[in-house]
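Every protein chain but one is kept in place in this view of the complex.
Right after this comes chain A.
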Amino acid sequence: MFAYIIRRLLYAIPILVGVNLITFVLFFVVNSPEDVARAHLGEKYVTPQAIENWVHEKGYNHPLMYNADADGLNRITDTIFYQKSLKLFTLDFGQADDGRDIATDVLTRMGPSLALAIPTFVIGIWINICVALIVVMFRATHLDKAAVALFVSLMSISGLFYIIGGQYMVATLWRLVPISGFEPGAMAWKFLILPVVIGVISGIGLGARWYRTLFLETVDQDFVRTARAKGVSELGVLFHHVLPNALLPILTGVVVVIPSLFMGSLLMEAFFGIPGLGSYMLDAIRAQDFAIVRTMVFVGSVLYILGLILTDISYTMADPRVRLN
């Protein structure tokens, strides 16, 4: 398995290079740095000097891929591609437009993101599985039908409405918790409880429906019938025979997102004013700070690939029949 992981990690390198090429094309080839400078500084009333200053200040005053004026290795390294894209591999993220170091910002903002994402994720999965198991217990009855109808309705509501509605109900109407904001340390729960509850509720429709389908596929199999025949209670059947056997497909969908939890949730953090990576990205997008966007694309891709590898490893643990080679 060790050799397998090493090979997967090596395979990740061309993928990350590809990701960097795509972002490079998007950020520097579609519009030249001068065009971006012009758009940034205001289109009509901008002097060539101002553009040059901006480009210089950001370090975009190099050729794109190949520097014919330099000699030796500098022909490759004195280029935007090397300076801005390949340097991400050494975790050298550079500076944001406001001069702050991106790497430290990313590290400090990871905490609040995780504080929101992990509870939402864990509680969400737990509730979804429980709800799905209860519905499966009543399969082929009217209750099952009504539950499915409810799930489909719940997933047809835009996430924005859950957030806006939930904020209104709990924080404005009932005045229980603050509407938005964040405070590090022990008092953080006061600010986190509302986004976590809303995040869990907004995911129930899609999640519980998916788990229900998975459980229904297992529930009619022979070993379940055998278990029932030897007198295992319905709850025992569900928790000891159905759930463990439906674990494999659950893992496919669940493990892959675990590393991405670091990225935080864009919408939740923006609405509730939590200073995590999600709101960091949103601010960068709104301010058109491309250095941050480029970094986050890189970080996100690394985490995604990590998720794929973790999924494979978790397979071998959940199902001894699976061998990685």
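For the reader, a short list of remarks on this structure follows.
The rule is simple: a residue touches a chain if its C-beta (ideal position, glycine included) is under 8 Å from a C-beta of that chain, and two chains touch if they have at least 3 such contacts; residues count from 1.
Assume contacts and distances are computed from a predicted model.
According to UniProt, the chain absent from the figure is "Dipeptide transport system permease protein DppC", selected among "Cytochrome c-type biogenesis protein CcmE", "Dipeptide transport system permease protein DppC", "Aspartate carbamoyltransferase" or "NADH-quinone oxidoreductase subunit J".
Residue in contact with the omitted chain (choice from A:177, A:293 or A:313): A:293. Touch with the chain that is not drawn comes from one residue among A:137, A:224, A:266 or A:313, which is A:266.
The hidden chain makes contact, of the residues A:118, A:232, A:282 or A:313, with A:282. Not every partner is drawn; the one left out touches chain A at residues 14-15, 18-19, 22-23, 26-27, 30-31, 35-36, 38-39, 43, 152-153, 155-161, 164-165, 167-168, 172, 179, 260, 263, 266-267, 270, 281-282, 285-286, 288, 290, 293, 296-297, 300-301, 304-305.
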